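Of the protein chains in this complex, all but one are displayed in their positions.
The first chain written gets the first letter, and so on, giving A, B and C; residue counts start at 1 in each chain.
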Amino acid sequence: MITQLLPAMVTVADKEVHSPEFATLYVNQAIDFKPGQFVMVWIPGVDEKPYTISHHTPDRFGITVEAKGIFSKKAVSLGAGDKIGIRGPFGNGFNMGVAYKRIAVVAGGCGMAPLAPLVEAFQTDTGPEIVLIQGARSKSFLLYPDRFTAKVEICTDDGSKGYKGFVTDILMEKIKKQKIRDLSAASVPAFDMVYACGPEIMMAKVFDICEAHGIPCQVSLERYMRCGFGVCGACVCGHAVVCKDGPVFESKMLRTMADFNTRALLKTGKPVPLNEYTTWRCQ
Amino acid sequence: MITQLLPAMVTVADKEVHSPEFATLYVNQAIDFKPGQFVMVWIPGVDEKPYTISHHTPDRFGITVEAKGIFSKKAVSLGAGDKIGIRGPFGNGFNMGVAYKRIAVVAGGCGMAPLAPLVEAFQTDTGPEIVLIQGARSKSFLLYPDRFTAKVEICTDDGSKGYKGFVTDILMEKIKKQKIRDLSAASVPAFDMVYACGPEIMMAKVFDICEAHGIPCQVSLERYMRCGFGVCGACVCGHAVVCKDGPVFESKMLRTMADFNTRALLKTGKPVPLNEYTTWRCQ
Amino acid sequence: MQTTFLGKILHTPIVLASGVLGNNKAILERVWENGCGLPTMKSIGPAPREGHKNPTVIDLGNGMINAVGLPSPGYLNMEEEWQELSGRTFPINASIYGGSVDEFVRVAEFVSAKGPDFIELNISCPNSDKHGMIFGVNAQSSHDVVAAVKKVIHVPLIAKLTPAAPDIASIAKACEDAGADAICAINTAGPGMVIDIESRSPVLAFKKGGLSGPMIKPIAVRCVYDIFKAVSIPIIGLGGISTGKDAIEIIMAGATLVGIGTAVRYRGISVFDKVTNEISDWLAAHDTTMEKIRGAAHREVR
Partner (left out) sequence: MQTTFLGKILHTPIVLASGVLGNNKAILERVWENGCGLPTMKSIGPAPREGHKNPTVIDLGNGMINAVGLPSPGYLNMEEEWQELSGRTFPINASIYGGSVDEFVRVAEFVSAKGPDFIELNISCPNSDKHGMIFGVNAQSSHDVVAAVKKVIHVPLIAKLTPAAPDIASIAKACEDAGADAICAINTAGPGMVIDIESRSPVLAFKKGGLSGPMIKPIAVRCVYDIFKAVSIPIIGLGGISTGKDAIEIIMAGATLVGIGTAVRYRGISVFDKVTNEISDWLAAHDTTMEKIRGAAHREVR
């Protein structure tokens, strides 16, 4: 059984290779889960790091890893039959309003990982209208190309697929369009909620746009983590404890979160500007 | 809440003085209980000792203490408002067959304490016929004179009330009478069960009588105790752990219990003949 | 529940344990706003240190095991944090460590000038090969480091002790004699080790780690009890304190203030307010005060 206590050693059931950089590892085990939550993944002898659950069914889940550093490269090199330790899930997932009529989901790079199960959960007959905007460096970095029934608005930095430019441009455009549609009720926000995950600077832009247009939003942050459950303080971002209060934060919290899009702590505990820290999760 | 873990400090609600030697302390608290079980009673700064629950209702229980040594004299001197620590209940209670037609209950001295709730539990419209035999040194040592609807056969050592002699004499007589009544079905035992508590020598006699007449019996033993839950070994009697396997034992176990009615361990762990040990509980 | 401690007024008697959350001003302030009378900073070391690889902190259900490994920016690299803290409206306890008396002195002198309300010497951390622990298990070394640091600082000195000392009372006495103004007990117990039998490997990357939380409470209570008998300076009692009743228990053993670390895991950041309220309620129900019950377990019953 997978719990928040000692890591449970589980077997990788299969691996889906998305591109040279991305792979999803699947585990055939039940795990309690809300979209947006993460698990701590332990590779004995290597390290332990947080990963979002990117795929979930009652008896199976998956994590999508982008090969970057020592740990994630090792993780991506694992295959069926290999064992990894899992503890979790940790953190609060996304808040999902049942009465939402129209939402936007903005994913940058592997920021699609936490958002994908959210989109799937919203994709029901009675669910809201979904504007799904996905961005990446280039075509091969676009995760889960055929996963959603919702239409995906694609942007790449190099224009190798879809719009050449930023996801935030598309978001702005969608908000404008929506405003025109809503002319009769000018005070209605364009979306009931905007969900975003990607490089922190992208999320900050999404947040600013939403603030300017009176739209509530939720973003999923990333910081270096140790415990995963709100004790060690490694992941603090201003007065917020990312692993425990987050990783998903709503507008209200973002407004008062001193270090959002400005600072992060290194392993030593030293606060540094975000660019120095490197947004490991989704560059 | 009273549990088997740390003692819960509870307030003595009231005290019933039965005689200069006997008193019952009542506590107005719920406790999980089966007749025959005991609790560890702690008087801070003094000691902690096992006592049978002698009275029980859903929100109240009582223990009856005979003033003998330092601890029990202190206990008997307590009164309403005083605090004692209780942990338990421990041990297995009496086995109570639902289909019993005729039982005998044999109490010696304060051996009546564990038996009284048993008698009360059996005293229902559909309950068995109860032959209740109570013995004591003299009249003033007879506990709970007006407690039962069942008729009580009384014996005292000094003849100050009832029959002058041993409870076992009465038991023999009752068995004989029953046999005559049952002549038509000679192989039917005189009683479905005989329950006994009192000095160990008395219980041993009851056991012998029962064995001779093919009657199953249950007796409640006493040994020096420390943990109360089967770990420390202070209370072992042959291969039996009195606090955990007992304190109530059935004939089958008594047949193989090496030290029954012969030996007990002192606090040092030294095995000594029973008379040297002193049957503290019910002399 | 205002409390005076070494001349400072604290709004509650609850201290945040070092190494728990206290990584920046904002979180120290949040903890304080949530009922912590004295937030302690993560231990500050003599040089930059990343700490151990993960896993470093594991919840065992009834407590935790950790070998974070004393990460620290190093005392010379915390200008930004001190800047922010200089404008604070709440008291702080600056925990420091070193690998030698000299290092302790250097860090302490520097930190003292930054104006924390107290300096706590972590002479007890078991998670490093060369740092800390060596001092806390030996009375003479404890005396030496406290005496040396005392000379160079201008704020009250708290010595934080380890339960791994064979006789913690004698260490506490040595610290008092050397000029410590208070004792903080205890740091994590053990150390312990948890092995994952499937991978046949210790779970913590550092292999061993310190135990904290409910499972070490009896050890903490015993240590505070022993120390209370040996010294007359006040004691910050911690180790597994999670509820008001736990706090009352360690106060009866002799604590003046009560520290909380691991319980943040089990009751959230509001644990400080919760425990404060539980203490007040208990005191009110028993018509008594913190002062009256302090050390009460040392008095003969009856």
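Before moving on, here are some points about what is shown:
The definition used in the following text is that contacts are C-beta pairs under 8 Å (C-beta built on N, C-alpha and C of every residue); 3 or more make two chains touch, one makes a residue touch a chain.
Worth saying up front: this structure is predicted, and the values here are computed from it rather than measured.
One of C:Gly45, C:Gly192, C:Pro234 or C:Gly259 touches the chain omitted from the figure, and that residue is C:Gly192. Of the listed positions B:Glu48, B:Glu66, B:Glu120 or B:Glu200, the one in contact with the omitted chain in the full complex is B:Glu48.
Chain C meets the missing chain through residues 60, 62-63, 65, 137, 164-166, 189-195, 197, 199-202, 207-208, 211, 214-215, 217-219, 221-222, 225, 245, 248-249, 252-253, 282, 293, 296-297, 299, 301.
Across the interface with the omitted chain, chain B contributes residues 4-7, 9, 40, 42, 44-45, 47-49, 83, 85, 87, 226-234, 236, 238-239, 241, 258-259, 265-271.
Here, only the chains that are shown with their structure count from here on.
When you average the Cα atoms of each chain and compare centres, the chain farthest from chain B turns out to be A.
Just count the C-beta contacts per chain pair and the biggest one is A-C. Separating the centre of chain A from that of chain B, both taken as means of CA atoms, is a distance of 67 Å.
In whole angstrom, the spacing between the mean C-alpha positions of chain A and chain C is 36.
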